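Shown below is the structure under consideration.
All protein chains but one are shown in place.
Order of writing sets the labels: A and B. Residues in every chain begin at 1.
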Amino acid sequence: MQSSQIAPRANLAGWLYVSPLVLVLVPFFVAPILVVLAASFFATDGFGGLTPGFTLSNYIEVLHSALTLKLYIATVKFTVLTWIFTLIIGFFVAYFLVFHVRNQLLAIGLFLLCTVPFWTSNIIRMISWIPLLGKEGLINQALLATGAIHQPLEVLLFSDLAVVIAYVHQLTIFMIVPIFNSMARIDKKLIEAAVDAGASRFDIMRLIVVPMSKSGIALGTIFVVSIVMGDFFVVKVMSGGGSASVVSAFYEDVGVLQYPTAAASAVLLTLVLIAIVSLILRTVDIRQEIAR
Amino acid sequence: MAIERGDIELAGLCKSFDGVTNVVDGVNLKIADGAYCCFIGPSGCGKTTILRMIAGHEDPTAGEIVIDGQNVVGLAPAQRRTAMMFQAYALFPHLTARENIAFALRVRGMSKADRLRAADAMIEKVRLTSFADRLPAQLSGGQQQRVALARAAITEPRVLLLDEPLSALDEQLRVQMRQELRRMQQQLGITFIHVTHTQLEAIALADLVVVMEQGRIKQAGPARDVYAHPHDRYVAEFMGGQNVLSGRVEKVNGASFVMTQAAPDGIEVPFQARAKICVGDTVDIAVRRDDVTLVRPGQTLPVGCSTSLPSRVLAIEYQGYFVKVMLDAVPDHEFVAYVPEKTFFADPLNVGDVVLATWATDRARPLA
Partner (left out) sequence: MSAMIADMQRAVVPATNKAIAPSRGGRPWTFYALSSLFALYVLALYGPMICIYILSFQDIRGGLVFPMKGHSLHWFVDLFTQVRTGDVKGSFDRSIKLAVIVTIITVVISFLAGLGFRRRFTGDAVVFYMMIGSLVAPGLVLGLGTGLLFQALGLNASWYTSALGAQLSWTLPFGVLVMFAVMSRYNRAWDEAAYDLGASRWQTIWLVIVPVLAPGIVAVALFGFTLSYDEFARSLQTAGSLNTLPLEIWSMTLNVTSPSLYALGTVTTIISFIVIGVSLGTIVLIQKKRGGQAKG
């Protein structure tokens, strides 16, 4: 239905209902983004003061810096690795819950079991890696005790591996939820018809479940990608300062009051994120999927 | 307190959703106070739209809806003193049957004690007293329907509108609940407007049957009129029970004419003098299915029959007290005879048998 055909009364009603939402989002989302955008064109006095003006020097500085490229490569590396693992684990956990657990109540209970850690503090979950992955942690102790290794593995904590482990641990739930949602919507009769036609379980997964979970996968990917690319503290803590991400560098810039360069870097990241998210949204109509 | 009348007049009623096609196209109709009126037609014919316009859930694009002399277009449903019973009932899932029924009184500000008492009185009328505390999910289809009826009736409307009230029920329950509806209507003494797509339901319940097609009324009248004397091919075929034959008029003899094409020997059809039938006209005639007698070739035709159509039996369906025999008398069209059970089994037919289909001459009627 064309928007020109929507009665003005319906329009007014719609806007009245969403106006509180808009009234919060404009000052706390739209305005800050615009402020950051503006700040990226300003100059600074080095002490946190901003002189309004228009200069592209910040962008030039950011784009020419070799550091920028390195940061993006590192961030993208983390993003891709995290995405792969969260997708695989998330898909199969969702598949298990939807298709192998027969009791619906049990399935929902197990699903909730997976989501509960999400409700607890991120930061606590990060420090909780120390007793597990550290040099004197449980894993190392266990491996030493069984004689599998002779020196404690240092690579488990404060390394890139630790960063990915932490990301996957934190973000798999973001894959499970939308994929679970998509899978649960698949009409069981489709599966029965496929079984009737002689399809094997693998075929069913390949030809029915995967295509019909596409929107869930897309939604989960958006979450994972945007969170990893926007993260600064997981990478900082879990790598022990050894690695950095785009946003952690941004955090450092802000720390030394280099607002304009930080802002330029932020704008750049936002553009990249928008590009990625738009690409993903092309593959599926999210609005219809959510609002259905 | 003035006695409210629920007579309805629809004048020039039109409705279009997209500005291009009219879903309801110029409907004019008068419904008497206290009548049971059924709208019937295929999906998309506009019957539900008309119902919703009378109820106040849609606004007409043009035309008037007059109830008891008052044009109600633009008024909210509660202001019109109408109430609607929704398809699939739309009972509030979080309220008990009693609370559902009391809802209309609650929104009018009646005190809790008063409204629950009134609801209980209503529950008595629909005979659901022992189920009053159940939630809709705990009620059967028939019980839910009674709750929906009570919920609508408690506001003492002058017109009650029912949107396919029986279609959610299974066959046996449907027949039972039909009588419940009729009983309620007579007890309440108000106008009922009932939309359905089941012909037998409409003719069982209604004082006034309105047959619709594509937004227009094709025929409106008492059930017997519409069923036994359809005005045109569409109504005849839709209501069922009729065979429709087409042909060209060959001869006109005073009070009857002879038509060929359907039968090479000609079919003699009596007609009313005021209908203008001339030689060469194309006409449709209707013969009721239960007026058709089947005889084996060579047997004498019953008294009063002048026509016989030789045909082959295509299919036979046992329907209890009659047997439905489908014949190929008319190419590309259905021709069906309802043969009384005893008659059929005295000399059973088989698929492929050749028979003569015949009927008393005065039982054929021309259609408008």
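The criterion applied here is as follows: contacts are C-beta pairs under 8 Å (C-beta built on N, C-alpha and C of every residue); 3 or more make two chains touch, one makes a residue touch a chain.
Computed from a predicted structure; not experimentally measured.
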{"item": "Chain not shown: contacting residue from A:Ile84, A:Ile127 or A:Val155", "value": "A:Ile127"}
{"item": "Option from A:Leu81, A:Leu153 or A:Val254 whose C-beta touches the chain left out", "value": "A:Val254"}
{"item": "Touching residue (missing chain; options A:Ile108, A:Leu144 or A:Val284)", "value": "A:Ile108"}
{"item": "Omitted-chain contact residue, chosen from A:Leu153, A:Ala199 or A:Val284", "value": "A:Ala199"}
{"item": "Residues from chain B at the interface with the omitted partner, ascending", "value": "55-57, 76-78, 83-84, 86-88, 90-94, 103-104, 106-108, 135, 137-138, 151-152, 155"}
{"item": "Absent-chain interface as seen on chain A, which is shown", "value": "1, 3, 6, 10-11, 13-18, 20-22, 24-25, 27-36, 39, 50, 89, 92-93, 95-97, 99-100, 104, 108, 110, 112-114, 116-132, 134, 136-138, 141, 169, 172, 181, 190-195, 197-201, 203-204, 207-208, 222, 226, 229-233, 237, 247, 250-251, 254, 259, 262-263, 266, 269-270, 273, 277, 286-287, 290-292"}
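Criterion: only the chains that are shown with their structure count from here on.
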{"item": "Whole-Å gap between the CA centroids of chain A and chain B", "value": "59"}
